[in-house]
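A single protein chain has been removed from this complex, and every other one stays in its place.
Moving on, here comes chain A:
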Amino acid sequence: MDFELSKEQTMIRKMVRDFAENVIKPRTVEIDTQAKFPLDIFKQMGELGLMGIPFPEEYGGSGGDTLSYAVAVEEIGRVCGSTGLSYAANVSLGASPIYYFGTEEQKQHFLKPIAQGKVLASFGLTEPNAGSDAGGTKTTAILQNDEYVINGEKCFITNANYADTITVTAVTGKRPDGKNIISAILVPANTKGLKITSPYDKMGVRGSDTAEIILDNVHVPKENLLGDPEKGFKQFLYTLDGGRISIAALGLGIAQASLEKALAYAKERSQFGKSIANFQAIQFKLADMAMEVELARNMVYKAAWLKDHNKPFTKEAAYAKLFATETATRAANQAIQIHGGYGYMREYEVERYLRDAKLLEIGEGTSEVQRMVIARQLGC
């Protein structure tokens, strides 16, 4: 066994940390309070090659691996949950399905500019009545004269207001057993009939764009179908497995930040004539936080490693997502507790960690869905 990151992975961590500290960190408070998507930061991240880490050079990527990508998400999440979420969604949900399932032409046309960081992309799966039950998709795509005509509604779609391409899931037919066939279709964001709005006022990850999409007789060429028309459902389950690793990495980053802030404050804050880090009540909290952060890190990296070695990773990705995001919430909550009254104030930033962390227990498969996935993998 080898628990060391490679030289390249170490360099990537250092570069992303420097970038996050110098470029993103000074803006995190403004990104949260103004709920403003930092498009310029995404442009810089694109120029540095961060959008293409896990994709080969021939598709505009950097030829890195999932572990490097997880490390990058962790480092960005450590300073800004909003930026981390939009980054993870762009790579794991925007770009990855095209890389996994796209034809050579689709990869050249749609994936390349995303991996090069020139444009952003979204994944339109969730609907008002199809959340955890993704099979309940109501959006339809009907093939007419070599075109798909798509009608329906998508909600809570990350980055859609800034996306060039949206991969939309839609019902394209019925199987003999009466179940819906769900396919994925690439829809350019400027297609007529597509209406993208942002009606949400969120608790956390406020600077990450979240959109509602109405598809009203949207026509796209039938060549825009992504992958196997019959296996759209399986495809997005695989996509979400990969996405879970990145959301887990984001939780890890927020948990790490919570630990660092709480530890620094505990050493500095003095009550009853000594630093509160001397009190066992605080020490035990910090010890638990540090332990859980490290355990989460090991699980996240292992899930990424399994994926990089083409081994099954569904169960481990669910472990990682479940544990790391719940660790983030616990760690952020304890960080506020250690900060006391100051922690409740925005100025100290730990309250933002809690608001940001909470989303991670819900998005890309709730904690409950992760437990379902694990139980299913156990053979229940």
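Everything that follows uses one rule, which is that contacts are C-beta pairs under 8 Å (C-beta built on N, C-alpha and C of every residue); 3 or more make two chains touch, one makes a residue touch a chain; residues count from 1.
One rule holds for everything that comes next: contacts and distances are computed from a predicted model.
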item: Omitted chain, identified by the protein name its UniProt record gives, among "Energy-coupling factor transporter transmembrane protein EcfT", "Assimilatory nitrite reductase (NAD(P)H) large subunit", "Aspartyl/glutamyl-tRNA(Asn/Gln) amidotransferase subunit B" or "Electron transfer flavoprotein subunit beta"; value: "Electron transfer flavoprotein subunit beta"
item: Selected from A:M15, A:L263 or A:A290 as touching the chain missing from the view; value: A:M15
item: Residue in contact with the excluded chain [from A:I24, A:L50 or A:L354]; value: A:L50
item: Missing-chain contacts mapped onto chain A; value: 7-8, 10-12, 14-15, 18-19, 47-50, 52-53, 57, 62-64
